[in-house]
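Here's the structure we're looking at; comments come further down.
Complex shown without one protein chain; remaining protein chains in place.
Here is chain A:
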Amino acid sequence: MRYAPAILLGRVVRVLARWRKPGGGSAVPGLVVNKVAPGFLPRTLNSFPDGLIIVTGSSGKSTTTKMLVAALRAHGTAVFTNQSTANISQGLTSALLEQVSLSGRIAGDIAVLEMDEGHGALISGSLTPRVVTLTNVMVDQIDRFHDSDMVAAMLAKIAARATGTVVINADDQYLANLADHLDGSATVARYGVSAEVLAANPRGLGYSATTEDRLDAGEGMLLTQAQGRRATVSISGREFPLGLPARGTHYAVDALTALCTVQAALGDRFDPIRAIDAISAIPPVFGRGEIVTVRGQQVEFVLVQNPASFQLNVDSLESGTEQILVAIGSDVRDPSYFWPVITSGLSRVRIASGSKGHDIALQLAYDDVVVDRIELDLGRALDDFLALPEPLIGMKTIIFSADSMRRTRAHLGLVTNSEA
């Protein structure tokens, strides 16, 4: 009952916050409780009977977390999980307040948290996760995490907290180095792609540094095939087919990451077929392969979160797709961000939009992509783009950054699968 007063206070604040601003104020209760009872968050997160799992890394966290939660639940495990938010401590505390009893307990066997590497490194010092899963190190949000070394150092800090297993992407050189230098009791579980899968991605998988050698089947879980929305994984020498929520090798790697984590979390209780069925049943998500009918037309929305995912998405677009809108918003602080991407595969873009519309149009121009128009006003760009007659080749395709995605959803009033 130690935190009962703080929990009650948080609930009162929540009611007041919603009273003042209906539907909003979700981080405020967390802010207040973290202030008066800083021990509440770590204590609650460390109290799940089957422990805490943290998923972190540059890219693929959301999809991996979602797959992991589905696979754990398919084993009958009760899971507490979060939506990733900008300020993880406040958001998490607020989320916990929704479900916690006055005694400070939350119903559930296990907690699965997706953590941004920066905020994760800040709060992980008080946490004792049983499993820490690391996806990759990519050049990501470079104006905040200025280089790969810094990202790797933050991930190492989080990984050092693991009491059971650190799950790592063996194809990522930074993570391989990190695993070699782990001290403490945690064991390392590895996953990776086969030489064939890597060869099928001539530009690589987007990691800042890729290891020379591929993982052997005896050393961990392998992705042995990835084609469109189908993949094959090898677990303890057995091959299993797998369905993905969207096309692209990176989604197959996310599924592999989730499977490797489920095995680390459940040990002997891990049932590959049960886990794979659950992952294969996950529907596509808005901005990640979902096709939505908007104003009577089918539109594919493609979210690009970093140079690697931008490149993969450009490369996997149906060739000749003739109606493309690209919108890059204020979330991309530094316009240098996307320049490593070769966008020439797009051939023609009808409208470049978002507050960084000029910058993305400039890059497209240098890649010999024809840009018909620059319209910084995203609402007007969307209206005009959707008003174009149906394309003859490919589907109407909207490529956007996270900020432009939020604005697009709001402008079009879309209620679809959430992005988390």
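Definition applied: a residue touches a chain if its C-beta (ideal position, glycine included) is under 8 Å from a C-beta of that chain, and two chains touch if they have at least 3 such contacts; residues count from 1.
In the analysis below, contacts and distances are computed from a predicted model.
Engineer: Out of "Lipid II isoglutaminyl synthase (glutamine-hydrolyzing) subunit GatD", "Carbohydrate ABC transporter permease", "ATP-binding cassette domain-containing protein" or "Cytochrome bc1 complex cytochrome c subunit", what name does the UniProt record list for the absent chain?
Structural biologist: "Lipid II isoglutaminyl synthase (glutamine-hydrolyzing) subunit GatD"
Engineer: One chain isn't shown here. Among A:L16, A:L122, A:V294 or A:A365, which residue touches it?
Structural biologist: A:A365
Engineer: Taking the entire complex into account, which one of A:F80, A:F338 or A:F385 touches the absent chain?
Structural biologist: Counting the whole complex, the residue in contact with the absent chain is A:F338.
Engineer: For chain A, enumerate the residues touching the unshown chain of the complex.
Structural biologist: Touching the missing chain: residues 139, 142-143, 146-149, 307, 334-340, 358-359, 361-363, 365-366, 368, 374.
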